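As you look at this complex, bear in mind that one protein chain is not there, while each of the others sits in place.
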Amino acid sequence: MRMDDPLLCVRGLKVGFPTADGVVKASNIVDLTIRAGETLALLGETGSGKTVLGMAILRLLQPNTRIEGEILYRGRDLLSLPQEEMQKVRGREIAVVLQNSGTSLNPVLRVGDQIAEAITLHRGLKGAEAEAAAVELLDQVRITDPARMAREYPHRFSGGMRERALIALALACNPSFLIADEPTRGLDAVTKREILNLFSEVNRGRSVLFITHDIEAAASLAARVAVMYAGEIIEIGPVDAVLSSPAHPYTRGLLESLPAKGMRPIPGSAPSLIAPPPGCRFFPRCSCGAGRCEIEHPGLVEVGPGHYARCMLYD
Amino acid sequence: MRAAYLLRRLLYSAVAFGISVTIMFVILRLMPGDYITLYLEGIYVIAPPEVVQAYNHAYGIDRPLIDQYFSYFLGILQGDWGYSLSYSRPVLDVISEKLVWTLVILLPATILSIIAGIAIGAYSGWRRGSKADVALLNGMIFLRAIPSYWLALMILLVFAFYLGLFPLGGYVSLSALDTGIDPLDVLNHAALPIFTLFLFSVTGTYYLMRNSMLMTAGEDYIVTARAKGLDDMTILRRHALKNAMLPMVTRVALQCAGMLTGSIFVETIFSWPGIGMLTFEALQVRDLPLLQGILLMDTLIVIVANIGADMIYPFVDPRVEVGNDARA
Partner (left out) sequence: MPGRNTALYLSLGVVLAYCGVALSAPVIAPFDPFVISGPPLAPPDATHLLGTNDLSQDIFSRLIWGTRATMVLGFLGAVVSVVMGTAVGIVAGYYGGRVDEAVMRFLDVMMTIPFFPLLLVLTIFFRPGIYVTAVIMGLLGGLGSVRIIRSQVLSLAVADFVVGTKALGARDGYIMARHILPNVLPLVGVKFVTSAQHFMLVGIGLGFLGMGDPNVVDWGQMIERASKNGGIVLGLWWWLIPPGLAVTVISLALAWFAYACEERINPRFQVMRV
């Protein structure tokens, strides 16, 4: 593998959830690459499929989910790995900071033990050594009095502290790739900034997939950003390019809905993912849609250096 | 802080107990006819008035109601639970004696059913929808629907009567008259009742544990555990089990408390001389004081079990501190 080969390469990923009403197509032909040391932000509203994508990479979705496509990590297709091999990848090579820190830690186990568990599993340290390593990690994420906090239970941690603990847990085994799902959701502005600073500090040199709906957070952390809508990536490119000169109407709408820019929401709502529209999925809400958009499904088209958009305007 | 909570709880339970006693007293006084006459009619058919009067006086029925109530209440607190008509002994004595024998079969059955119920319930819930789960679940629904008296009867018929593997009833063989009570012999007699009680209670534990596990399995921290790279069984053991067992603490305590209901049919069919059988006999001869005492004992057990569960719970769930009534 060459030095600048992508670390992670998602090709043609389709994820479907069978439900009583039909299959929910949460992800539709997603193609994504992330290089070593690069931070890619995955931007989108709730229901856009961004968390599904993150979970799919580590195969953490429900057992009856239908997944097609390839997820190549260092050249190996994760989707075709047997369970035991996948377990070796999880936590060690690729780690995840889950959404909703309030419920992501086991309430009846001490925080230190939960971190030590990962250390014992992947780094081989046992007992007191693992505990010490856990305390050190808590220190690295700037939790005050880490030795005492390690012996506490999660309900004693504040929201911000829990977030730090989850980050510590994810970094316990120094993974090459980190997936962070909304690490700042529900936090107040000050804590949010602290967490984001911490985040960028501890992840220097690491590949990160930063899943968020917070445009500013994405802007401050990421080198590239991908925008998702209704299960598809509709725009992807360098963060400056995408955020200052957005190509896709949806991205433009997103930026305009920011408080700073005037807070104009996009009219309408996201389409049903069981029976999505045949053409462009954004067409029903698009202010510049044409006849083609309704029937033809647009592919990703280059609109600038490394900048792509899925829109008929550029085809 | 803990002491204050404990005190408050005890006080509350004492009040509940007191009210139960009062309710029982009231209900029994509302009975048509008086219970002495009723009992004597069982013996004499038409009770001669002098006998009725003598009994009434001996049992204090001819005193004013309030008087009776207070002496009854005070008596309860002091351990005088009345006098059994059929045994001619203090009620509490009779009950305590028989209670021991009930515990001989109840304790092993309960412990076994808890262990088994938790183990297979947890596995079933964890692997929901699998062949094992579906088979177990249907089996348990089936088992639970069978009335306890019929289950006991069938077990007795099949294992003792037709297959002759175990004795037909009682707690010792006739040989005990000569050789004294042999523990192995008692065990032999206790085997089928224990088995029946076990079958009866394991379904409840299984069902609760399975439900609890179903909810636990969907929690976020389980996903975290998976994301760490742990394997399935380890996650079940170390993360899911402890959380799923939390609601079990209270439920199990309540199950223990419902022992009388479970044991009455089993003991009657297997002729096991415990509280269940005692209740049955008391019903036949209409020994009201004895029945009253049994009901009181059962209420007391329920109260104690509840307090016990409350006390234990904080030790098991780190989120709850003693003093919060925040029970899951």
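When the chains are written out, they are named A and B in that same order, and each has its own residue count from 1.
Convention: contacts are C-beta pairs under 8 Å (C-beta built on N, C-alpha and C of every residue); 3 or more make two chains touch, one makes a residue touch a chain.
Being a predicted model, the structure only gives us computed values, none of them experimental.
S.K.: Of the residues B:Leu40, B:Ala122, B:Met209 or B:Ala257, I need the one that contacts the missing chain.
M.R.: B:Ala257
S.K.: Could you tell which one of B:Ser20, B:Gln68, B:Asn188 or B:Thr234 touches the chain left off the display?
M.R.: Final answer for the missing-chain contact: B:Ser20.
S.K.: Looking beyond the chains shown, say which of B:Leu40, B:Ile120 or B:Ile303 touches the absent one.
M.R.: Considering the complete complex, B:Ile303 is the one touching the chain left out.
S.K.: Taking the full complex into account, find the residue in B:Val51, B:Leu112 or B:Leu214 that is in contact with the omitted chain.
M.R.: Within the whole complex, the residue contacting the unshown chain is B:Leu214.
S.K.: In the complete complex, the non-displayed chain touches which residues of chain B?
M.R.: Looking at chain B, the ones touching the missing chain are residues 15-17, 19-20, 23-24, 27-28, 31-32, 35, 38, 141-142, 144-150, 153-154, 156-157, 161, 168, 214, 218, 257-258, 260-261, 264-265, 268-269, 279-280, 283-284, 286, 288, 291-292, 294-295, 298-299, 302-303, 306.
The rule we apply is simple: only the chains that are shown with their structure count from here on.
S.K.: With touch defined as at the start, can you tell me which chain B residues reach chain A in the complex?
M.R.: Touch residues, chain B against chain A: 219-221, 223-231, 238-239, 242-243, 246, 317-319.
S.K.: Which positions of chain A touch chain B when the two form their complex?
M.R.: 55, 58, 60, 83-84, 87-92, 95-96, 98-100, 103-109, 114, 117-118, 121-122, 153, 155, 166, 169
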